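Below are the structure tokens for one structure; questions will follow.
A single protein chain has been omitted from the complex, and every remaining protein chain is retained in its original position.
In this document, chain identifiers A and B correspond to the written order of the chains, with residue numbering beginning at 1 in each.
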Amino acid sequence: MILETSINITFGIWVLLLFSLLILLSGIALFIWAYFSGQFDDINKGAQLPFDEEEPPGEPTDQIFKKDESNNEA
Amino acid sequence: MSSGHLSEIDSSVQSIRFLDGKARYPVLFLIASGVLWLLFGSLLALLASVKMHAPEFLGQWSFLTFGRVRPLHLNTMVYGWASMTGAGVALWLLSRTLRVAIPMRPYIIGVTVIWNIALFVGSIQILSGFTRGIEWLEFPVSTMIVIVWCILVIGIAAMLMLFYRNVKTLYVSVWYIIAAFLWLPLLGGVSSLPIFNSPTVQAGMNWWFAHNALGLWFTPIGLAAAYYFIPKVVGRPIYSYGLSLLGFWGLALFYNWNGFHHLIGSPLPTWFVTISIAASVMMIIPVVVVAVNHHMTVVGSFSAVKHSPTLRFVVFGAMSYTFVSLQGSLQALRSTNEVIHFTHFVVAHAHIGMYAFVTMMLFGSCYYILPRLTNWEWQSHKLIKAHFWLSAIGIILYTVPLQIGGVLQGLAMNNPDIPFMDTMNLTIPYLIARSVAGVLLTAGHLIFAYLVVRIVSKVGLRPEAPTIWKKTLKET
Partner (left out) sequence: MVRNWILLFGIIAVFAIAMVGLTILPKLVVDPRVEAVDYGNTFEIVQGHAIYVREGCIYCHSMQVRPEGFGADFERGWGRASEAEDYRNLTPHLLGTMRTGPDLSNIGSRQPSVDWHMIHLYQPRAVSEGSIMPPYPWLFEVVNETARPNREGLSLPEEYRIPGKKVIPTDEARYLVAFLLSLNQQVPGMED
């Protein structure tokens, strides 16, 4: 083999370990921020967004094959 | 709860009719360009497929050799059809879910023109042999940069919409689309960097890119469409909004790391490959979350699926997504990979992803969007149904036999007593089945293109009242 180790493995492991710790901590920090700033207060609110007064929930849209059966084929 | 939210919307300038009117030209142009490349890509697909079992077919011309037609097929489908139509669908979805008109409309049309030119130039380059030679990245870097730049400009419009939106809460589709518009230019930029021009490393970058192009660009757009159209057409909010957010961050965390499962057994350091295998298995979490959410929303509304052209395609696509992703997680395991790596199985798998999932999702979206953009109705229900069945049966006929053939090929390959030629010969019937399936798919695409031309140019009978609009809104 031409080459055994091109980077110092122990050093590399430390860098990776600290790096992943940093990522983990920032993830936790973001979660705490999100929790206390009320991001999770009303989590299902977003589910209503595709609907509005013009096309409220409860009524299927785009049912063009249905008309098709009562009328004649377009 | 819902009424409070609905009142946020100022009904004049944020009404869906107004937004659709503003979206008309840029989105129509993107979709129409996409359909053009779909037809061209289908032609190349047929050529490549036939050439695999009839090598002498058009074999005397260098520019039609298998090794050039096949990559061009992939590139036109990926950067032409799926990316263009996907970008159009994504813009329209953003306009709807953020309640804001698409900004920069002349620029979007302008970059779409440039994008088309780049694809045209790139096609000539690949056919005449000026290829970059990296799978999924065959367009020369200069051409690729232009395409990425076009998507970046459209992405800027998407960011503007995010910042100037008229609703407070972000719908889950928006998360996916915004992420997709950030990820693709980053992917395209990084993959063009010259630092990866050293052989073994380039293989790593290659599969990191190729897997992410599907996972971080097409998958988010496809899922965004599913998250919008399923609730919208069924008329019922998504089953669990919380789950959908979990699904999003799961995808973002794990999909990024998947690429190296294409390199199992290769000379790249094993630990990178192992990370990718682990991440591929972790993908089960976001996939199952999405599957549960979609299933629970649709369940009990089968008639809505049957009566809606959109939902047929979208539900087919959503089911394929679950299937293809779970299959992908299994394929990444070393023991399965030992058999299926280097066989036609993977080709079929890629088509379940790009066709049965992404393309079906885009077809479904087009069936919903185009009547609303053109204020016109689809001209023939029969043809829509024919398109659906041709595509659905075609892709099943494509993938099932080819995956069986791939497994047989892999098993034979791993048995050193079987001469190599037999591993090739045994696949030929399956390759012929693929060509037949290709004819069905192409017929479906021709029907689709015909319908799109009819609805865009508004020929045919003017429907008395477009069936898509509710009675009260039928004027115009």
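Methods note: a contact is a pair of C-beta atoms (placed from the backbone, for glycine too) under 8 Å apart; a residue touches a chain by one contact, two chains touch by 3 or more.
All values reported here derive from a predicted model rather than from experimental measurement.
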- prompt: Among the options B:197, B:303 or B:457, which residue touches the chain absent from this view?
  reply: B:197
Message: Of the residues B:51, B:351 or B:372, I need the one that contacts the missing chain.
response: B:51
- line: Against the hidden chain, subunit B presents residues 51-53, 55-56, 59-62, 65-68, 70-71, 129, 131-135, 159, 162-163, 170, 175, 178-179, 182-183, 186, 190, 195-206, 208, 216, 249, 252-253, 256-257, 259-260, 262-263, 265-269, 272, 275-276, 334, 338, 341-343, 346-347, 413-416, 420-421, 423-425, 427-428
Message: What does the interface between subunit A and the hidden chain look like in terms of residue numbers?
response: 1-3, 6-7, 23, 26, 30, 33, 39
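Going forward, only the chains that are shown with their structure count from here on.
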Query: Per the centroid of Cα atoms for each chain, what is the distance between subunit A and subunit B, given in Å?
result: 18
Statement: Within the complex, subunit A is touched by subunit B residues 1-2, 5-6, 9, 11, 15-17, 96-97, 167, 169-172, 228, 231-238, 240-242, 245, 301, 304, 306-311, 367-368, 377-382, 385, 461, 463, 467-468, 470, 473
- request: Spell out the part of subunit A that touches subunit B in their complex, as residue ranges.
  value: 40, 42-68, 73-74
